[in-house]
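Removed: one protein chain of the complex. Kept in place: all other protein chains.
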Amino acid sequence: MQQAGLSMSVARITLEEFENIVSERLPFARLMGLRLEEITYDYALMRACYSEEFLRPGGTIAGPVMMGLADAAMYAMVLARVGPVELAVTTSLNINFLRKPAPGDMLARATLLKFGKRLVIGEIEMYSASSVDEVVAHATATYSVPPESPVRD
Amino acid sequence: MQQAGLSMSVARITLEEFENIVSERLPFARLMGLRLEEITYDYALMRACYSEEFLRPGGTIAGPVMMGLADAAMYAMVLARVGPVELAVTTSLNINFLRKPAPGDMLARATLLKFGKRLVIGEIEMYSASSVDEVVAHATATYSVPPESPVRD
Amino acid sequence: MQQAGLSMSVARITLEEFENIVSERLPFARLMGLRLEEITYDYALMRACYSEEFLRPGGTIAGPVMMGLADAAMYAMVLARVGPVELAVTTSLNINFLRKPAPGDMLARATLLKFGKRLVIGEIEMYSASSVDEVVAHATATYSVPPESPVRD
Partner (left out) sequence: MQQAGLSMSVARITLEEFENIVSERLPFARLMGLRLEEITYDYALMRACYSEEFLRPGGTIAGPVMMGLADAAMYAMVLARVGPVELAVTTSLNINFLRKPAPGDMLARATLLKFGKRLVIGEIEMYSASSVDEVVAHATATYSVPPESPVRD
């Protein structure tokens, strides 16, 4: 029984498998310099590697960079639960921009609020890699998972 | 008096001025192939010129492309009202993905729900350029406009 | 075949059937003075009959009144499509408050953005019954419809 408990806490996708999906199937994420840093059954940590193309007037990071980062972190979190079901898709995303991050790498940490049969709902906190105590943007997102996916709890 | 009425309906930014902001100050929008097609006092129409980098698994357009497109259309709409106030920033954005667009150019049409002294709230409808009768994504967004901006109605 | 087309435009619930659900099964809506005014295949119009209990500081209508009104208008719109499937439930709702309505009856008009097999997404505009040209609040909402519901398009 303990084993079952342990096995539950293992992500159903590895860093490598996720990076393969990105490099072969998600050119936009690659374009954005996204890199999955950690993946567990409980959270995903995604990095957007800074480039000058992230800048917007005001010397801060453009909103779409953070939206893409949030969505990708949530995608990884969903796949950590259902396995490499590439066809999982975002159905909605809500984001609040809280502070203006300085130029530099961004991190997003996704966790789940609900893991349902059809819908997976999560929360994503974003911060500057150089200042991980201060959340600069907060999002919630809903993913729809195709019914033919692996059986879930 | 009629003249006053007419002048109200003129956008405070031109296509050219907006394109200058994008090309000089918003490299991410340029990277996404965004191009402002129409700008009036009442709506903005933005195009995302298709490239294979928009694709995601399932043969459809990646969500972040639509989020970036929605945000840029709203930015243009805000500047059409307040003039070239580059420092206007998104404070929140909510998007619903309704259908999976086929590969191709995407269009976003932004209109305003509220034009307040501090907050501007708008609605953005997105569709495939090849099928403009079917909304594929719908967003609402709030922009914050710095107080030093031109006086507004 | 034309008949099939015609029958598509008929709501699958009547004003009377909806009022029965409210009066027997939705005491909170009754408490709020909600009354369905019009129901068609394409839109639902719901009224919140004013009482002094709607007031909040500032002499305007409390936000929760508008949230409850929006949700009920959307519920009616969903049932107009799937029939009296009481178990349809809200999965998410996003609302923007645009203006402060004066005391008085409120109206909400719900229309659909997407009518999917599992999820129904709609848009709700709210205004004062005495000033129907000015939207005072705008919402989008997603409903989940149980799979055992009548077959849909």
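Residue numbering begins at 1 within each chain, and the chains themselves are lettered A, B and C in the order written.
Quick note on the criterion: a contact is a pair of C-beta atoms (placed from the backbone, for glycine too) under 8 Å apart; a residue touches a chain by one contact, two chains touch by 3 or more.
This one's a predicted model, so the numbers in the text were calculated from it and none came from an experiment.
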item	value
Which displayed chains the unshown chain touches	A, B, C
Of C:Phe18, C:Tyr43, C:Phe97 or C:Tyr127, the one touching the omitted chain in the full complex	C:Phe97
Touching residues on chain C - with respect to the absent chain	21, 25-29, 31-32, 52-58, 62-65, 67-68, 71-72, 86-87, 89-97, 100
Residues of chain B in contact with the chain not shown	91-92, 94, 118-119, 142, 144
Residues in chain A touching the chain absent from view	94, 96, 98-99, 113-114, 121, 123, 135, 138, 140, 142
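The definition used in the following text is that only the chains that are shown with their structure count from here on.
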item	value
Size of the rotation, in steps of 5 degrees, that lays the CA trace of chain A over chain B	180
Reference chain B; chain at largest CA-centroid distance	C
Chain B and chain C, separation of their C-alpha mean positions in angstrom	29
Approximate Å spacing (C-alpha centroids) for the pair chain A, chain B	25
CA centroid of chain A to CA centroid of chain C, Å	33
Residues of chain B touching at least two other chains	94, 96
